[in-house]
Every structure is written in structure tokens, then in C-alpha cells.
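Left out: one protein chain. Kept in place: all the others.
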Amino acid sequence: MSVVTLTINDELVSAQEGQTLLSVLQERGIEVPTLCHLDGLSERGGCRLCMVEMEGSGRLQAACVTQVQEGMVVYTHSERLVKYRRMILELLFSERNHVCAVCVMNGNCELQWEAAQIGMDHVRYEYLNPDLPMDASHERFVIDHNRCILCTRCVRVCDEIEGAHVWDVMGRGVNSRVIVDLNQPWGTSQSCTSCGKCVQVCPTGALFSKGATVAEMEKQHNFLRWILDGREKKIWSYENGK
Amino acid sequence: MNRSDLEALAQRELQRQQAFRCRILCCASTPCLSSGATAVYDAINAAIKEGELDAEVQAVSTGCMGPCSRGPMVTVQVKDEGEFIYEHVSPEVGRQLVAYHARSAAPPAEELPEPLRTRLLPSDMPFFAKQRKVVLSNSGLIDPERLEDYVARGGYAALAHALREMTPEEVCREIINSGLRGRGGAGYPTGLKWDMVRKARGDKKYVIANGDEGDPGAYMDRTLMESDPHRVLEGMAIAGYAVGADQGYIYVRGEYPIAAKRLERAIRTAERRGLLGSRILDSNFNFRIDVRIGAGAFVCGEETALMASIMGRRGQPTPRPPYPAQSGLWGKPTLINNVETFGNIAPIIQNGAEWFASIGTAKSKGTKIFALAGKVATTGLIEVPMGITLREIVYDIGGGIPNGLAFKAAQTGGPSGGCIPAQYLDTPVDYESLKALGSIMGSGGLIIMDEHSCMVDVAKFFMEFCMDESCGKCVPCRVGTVQMHRLLERITDGSATLQDLETLKELCVMVKETSLCGLGQSAPNPVLSTIQYFLDEYEAHIRERRCPAGVCTLEKTPVTEWVHA
Partner (left out) sequence: MSVKTSPPPRARSQAVREHPSGDPRFNLIDRTLKRFSYQQDALIEVLHTAQETFGFLSDDLLIYVARQLKLPLSWVYGVATFYHFFTLKPQGKHTCIVCMGTACYVKRAAEIVAALQQAFHVEPGGTTADGLLSLSTARCLGSCGLAPVLVLDGEVLGRETPESTLERVRQLLLAEQSDAAPSANGDAMHVTNGGIHEPI
């Protein structure tokens, strides 16, 4: 595999051809916020938080869906980018009811963490306060649509790793919602294997285990690497392991 | 069928048509149909039958003639006497038309009996005189359901020429040299796109015609598909030959049942005659075309979303690159062009790149079809050379603003475009000039507004459209459009502060720069352009709580006021 050289924040960096820009940034310890991206799942390019500036291109690019190219000149933390990331987070907080104080994921939530990192302390947009239900019909898990940010990690993990494709998205635009089978109570699903992968990959308190109360829910994603390395390379490494 | 069979078919049809002394062409496009064109056609046919005039007079159901607000339209072609175009034709007037024109040696137009005289359009009417028909050259003159009509006017000769005399590379070169740019709105050079797909490696390639015309108020593509379906098919087949594809799809908007039906019929006829399908015109080239019907999603006009829809999925766009030219339908190299773009191909091959490049401006070649609508005397479908001024379109072709009101703005490009104010009426209409004014050429919707239109309200209308049509995949578009709409709502209902206007501006720029696809990237355009040219109207709403056009009610008060009260 050939090596390409690119410039990130005025520093020369070499990377493997075919790598995504985001994976290079992460290897170099350059932190850009992400929400829809998760190592082990296909890329979506939907949250737009990992956008970077690229010299010679008028448009901003999402790092997760951009492949590195020889001679690329990238900036990851310009004033404009930081401002936009903050605005995108504000939009996400305004979209549904993200009330951290009463959330099972308080303290462990990726959305909350990204907001804290960037110093987002208030939302300038009108809270949309949609009237969304909570479904606790599954014997072990709960989905609270109020906390969902439509990153579709649950949809992808169920389809790509578990292979059940229980989840999908219905509707469109701001009325989109993740659904189980024919938009039915989770507990009545016949395709769900109750494996819990969707719960573990969910970045917020939208999916959680029954019994967890405020700030009690913690999630683990490294099972994804464990499964994928096992499936593809027949290697079960206990360092990344379960 | 081979090339000489094609020529023989054209000759036979021409002779057949010339045998009639009088041909009565009745528009059967959607706007005329909804004003009762079917009854007119039936009445004319009945009158021909009653008068036993079958051998001399022929009624033809054709495509669009242009001035849609004056429908049902009828054109009468009389041998040695010329052409007579009638507006607002009723079944009764239709019968009188037959009776009148069937007589030989008709008296001059001034002596026409009523009500024919008032319905006759002057032959030198600027609506027709200022147009230049390239893509619509057959529209309104041929029966879209008869292949023979198309062939008689030189149809499929360009395909025959390309297959016989040109290599795929030469076809691409010809299109590049013509300077043709994509008519879907963005204006990417068509020839370069073709050449990219031609060079792309793949065992299978596809050609897609984008007929998912979603802009409200625009119906150019529908008219072309309804009025001259074979022209689109021929353009696609030439493209298939040039890029090395053997399968094409036409994606037709679900709201266009007549266009879909006519295309299906045209495909079947062309296949039967060996003009599509296997071994086209006795060559080694195979090309099939299938129609795919959309199901009502504006975002499917975006090429990656359109491909998702053709593959039966939710019409959500995917990030580019990879571009469809490398990896499109089912991962194969795919050429996507707008229907109108394909409509330009046959004339270019037939008349040469130089001829095409002689029309238009330095960077925008050829003609553009616009759907002229809104507050203008004659609304309808027009095809004009690039570089014509807006003033000519509004005042000459469109006949000016009715009721003695003043022109306020022209909206181009629908929800992705912007508004052009009166001081730029003399701007030439081409890709660069419109972009410089903060609007876009777009697919061809052109809505004229007078002083009774509130620009904030118009911006709100388009934002609501984008909000409804956002697919929901990326955050800036999904939530940003809702928040922008909320802010515009506050401005129009009187509860906004000047801070809200700043928030709105900032949000517009962010959504424009960070959204995933063209829908989100262009959704703020109507707001940005109205703020640019009509800031005083925004400020009148906020500062004076007054709508200058008298549209908004402004019944609420700003939140800060009642909090401190």
C-alpha cells in the first residue's frame, strides 16, 4: 500500500492511501468532535461535526468520508470551524429534549461531552420540544426518542454487525424517527435478537438498559473491534477486547 | 431498421402530412388539458367527421405551444396561407375553426368572423418573436405519441449519424466543443461529464435522465417529456453510445403521469422500430431505457439521492466523492443529466458544435427553457437564447405586469435560487451573471413578483418547502431549516427582534457551508438574497412592525417586550 503525504494544521503527516482523513486525525491525536462516526461501522457523514477546511477547495469537507490525498492541506480548528461545530451542537440540543440532569447517561453521554469540550453553555435557538414517546416494552431495553440525535449507529450496527436489520429510520427531515420493524413496540418485534448492540453504540441516553437511573448508564463500544477482528482476521485480541 | 429505412419513413410521413390542406394542431399538455383541451380536440374531430373533411383536414394532438395561461391553444396550419394561432379555444370555437379554415382561400385575418378574431394571436406577437426554439423546436408541432411525426422532422437522424460516422470519443469532443452545460441548475460542462464516464473503467455503465423536476412553479422538463419524448430518448441513446452504457433510466416525477405514460409508449415504439433495444439501427450498439417513477421527494433531484431512489431505497444523498461518474448506480459508473440537457444533444450532433456555440454568451451557450409564472400578463413556457435580458423576458415576452403594478423581483432557481430586484432587469440571463447576483440559473422556474408580494413571506415560503423536503440525514439541514423557518415566522408575525435577524443571517451561512447535499447548501439562498436586496422590508417588519406589501399580519409582539412589561 502506498503512502501519501499531507499537511494538517501546518504539520507534514504521512498516511496510508485509502485511509479516511478522520482516522489519520485520530491516529495523530488531533481531536475533532464526532457523533455519527463509530470505529467498526460504515461512515454516514451526517452529523457534520468533523468538518475540516481544505486548501484549494471552497467547500468544507467531513473528515470521516474524505480519503487522504497526496498534497492535501487541511485545517481542523479554524475559528470558523469551531463556531460551526458549536452551532451544530446547539441545533442538536434544540431539536429534541436533551435534559441532562434527568438523563440516565448524564456524565457518560457523547453529546454532552462534545458540548462541554467546545464550551457550549447555552442554546440560542428556540427549543422545538417535540412530543415524542418512550418505548419500554422490551424486556431488557428502553428507547427514549427524546434523546435520539438520529446518528443511526443503532440502525447500522443492527444491519452490519448483528445482521438483523430491526432498526431503520421512518419519515423524513425533522420528523424522522428510528423505528423497530413496522414502527411497532420494541417488545413485540420478532426480528430483534435482544443482543443489545444498539444500546451499547448509542451515543446518548436514547437507548439504555432497563433499571438504569439517572447517570447510571455506561456504554462500551470495543466489542465492535473484537467482533470485526474475529470475523475478518480470526484474531481475538484481548487488548482491544471485551 | 437502418439509416435508409429511417429516411424512407421520414419521406412517407412528410408526404402524408402534405396531403392535407389544413392541419389543426391542438395542445394536449397538462396546462391546456386542465383548461379543457380534451373537449376541444373531440369537438374539432367531430366537426371534421360531420363535414366529411377527413381527406383535407387533419386534427393533431400535440405538445405545448407556450402561452399556457391562454389555453387551450390551437394552431391551424393552412397550405399556402400560413399559420394561425388561437387562444382560449372552446369546443364551440373549435367547430367554427374547422368550418372556417376548411374553406379554400380564406379571407385575411381582419375579416375573420367573431369569436375567431378576438381569439387569434397576432403573428408578430413578441411572445413568439423573441424566442429561439432549439430544444422545443418540435413542441406543439408534432404528435408526441407518434414516432413518425418525430422522424419526419429529422428525428433519430443524429443517432444514426453518431453511430455510423463518429467514435464515442468524437461524440464527447463534439459536446465539449459545443459548450453545453447542465440544464439542471449547476451548469457543469456536459461534455466533460460524458468524457469522465467514458474513461471510467467498468463492465457495466448506466445513463440516467433526471426528470424529477421538483421546483415549485417549474415545468420545463415535464413539458419536454410530454411534448417530445423521443428527443429525450434519442439524446440518452447518443449519450449511451458515447460513454459505453447499455442501460438507461428516466426518473420521472410522480406528479407527471402523462409524461411517464408518453415516455413508456415512446420507448416501446422505438424498440419495435429498432431505434432502441438491441442492435440499434443495424449497428452493434445496444441500449435499453426504463422509466422509473418518483414518489414525491424534492431531494431526489439531487443525483446521489435520485440513484438511491432508483435502487428502491430512501432518497437520501450520500457524500461525494465518489462521484456517480466513478461509482453510481449499483457502484457502476453512471452518467446523470437533466432531461433538458438530453434535449439539446440531437440538435448539437445534427447541426454541429459550432452552430450551437454561436447561440448564447461567451460562457453560456445555447438556449434555456423557462417556466414564466407569477404576476405577468402571459405566463407559460418559453425558450430563449442565453444572454437575453430579464427585461425582455418580463416586458416583451411576458407582456409586462398586469393591473398597472410595478415589477418588484424575479425569482429564479426555486427554493435553491434567489430574487433579482428591479435595478438588475437589464442583466443578461446566463449562469455567471445570475450567480453574481446571488441567484442561480436553476432548472428554469422564473416567477415574477409585483409590489403586492412580501419578500420576507416569499423567503418563508421557500424555507418551509426546504424544511418539509429535507431528508433528515445531516444536522444542519434537518434542524437548521426548521430554525430558520421559525425565525422567519417570528419576523412575519411581529415577534422578532433585530437580534433574530442576526441569528438568521449567521445560521444561513452555516447551513450553506456545512450541509451534506445541494438541498441544504442552497436552502438559505432565498433568504440571503432577499436580505441582500430587500433588507428594508425585513427591517420594516421588525422595527416598525409593518409589512410594506400588506401580506403579513404581524399580530404578535416581541418576546422581550412582554417579559419586561
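Chains: A and B, in written order; residue numbering restarts at 1 for each.
In this section, a residue touches a chain if its C-beta (ideal position, glycine included) is under 8 Å from a C-beta of that chain, and two chains touch if they have at least 3 such contacts.
Keep in mind it's a predicted model, so treat the numbers as computed, not measured.
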{"item": "Touch with the omitted chain, as defined above, among B:286, B:351 or B:427", "value": "B:286"}
{"item": "Candidate in contact with the missing chain, chosen from B:41, B:84, B:127 or B:156", "value": "B:41"}
{"item": "Which residue of B:447, B:487, B:504 or B:554 touches the chain not shown here", "value": "B:447"}
{"item": "Residue of B:140, B:168 or B:380 in touch with the missing chain, whole complex considered", "value": "B:380"}
{"item": "Per the touch definition above, residue among B:8, B:55, B:129 or B:311 touching the missing chain", "value": "B:311"}
{"item": "Where the unshown chain meets subunit B, residue by residue", "value": "28, 30-31, 33-35, 37-38, 41, 61, 68-71, 204, 214-219, 222, 246-247, 254-258, 261, 286, 288, 290, 292-298, 309-315, 371, 373-375, 379-380, 411, 414, 445, 447, 449, 453, 458, 461, 465, 471"}
{"item": "Absent chain, residues of subunit A that touch it", "value": "164-172, 179-183, 191"}
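Rule of thumb we're sticking to: only the chains that are shown with their structure count from here on.
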{"item": "Distance from the mean Cα position of subunit B to that of subunit A, given in whole angstrom", "value": "40"}
{"item": "Residues of subunit A that touch subunit B when the two form their complex", "value": "44-48, 51, 59-60, 62, 65, 67, 83-84, 87-88, 91-92, 94-95, 124-126, 128, 149-150, 169, 171-176"}
{"item": "Touching residues (chain side subunit B, partner subunit A) in the complex", "value": "297, 299, 314, 318-319, 321, 467-476, 478-483, 486, 503, 506-507, 510, 513-516"}
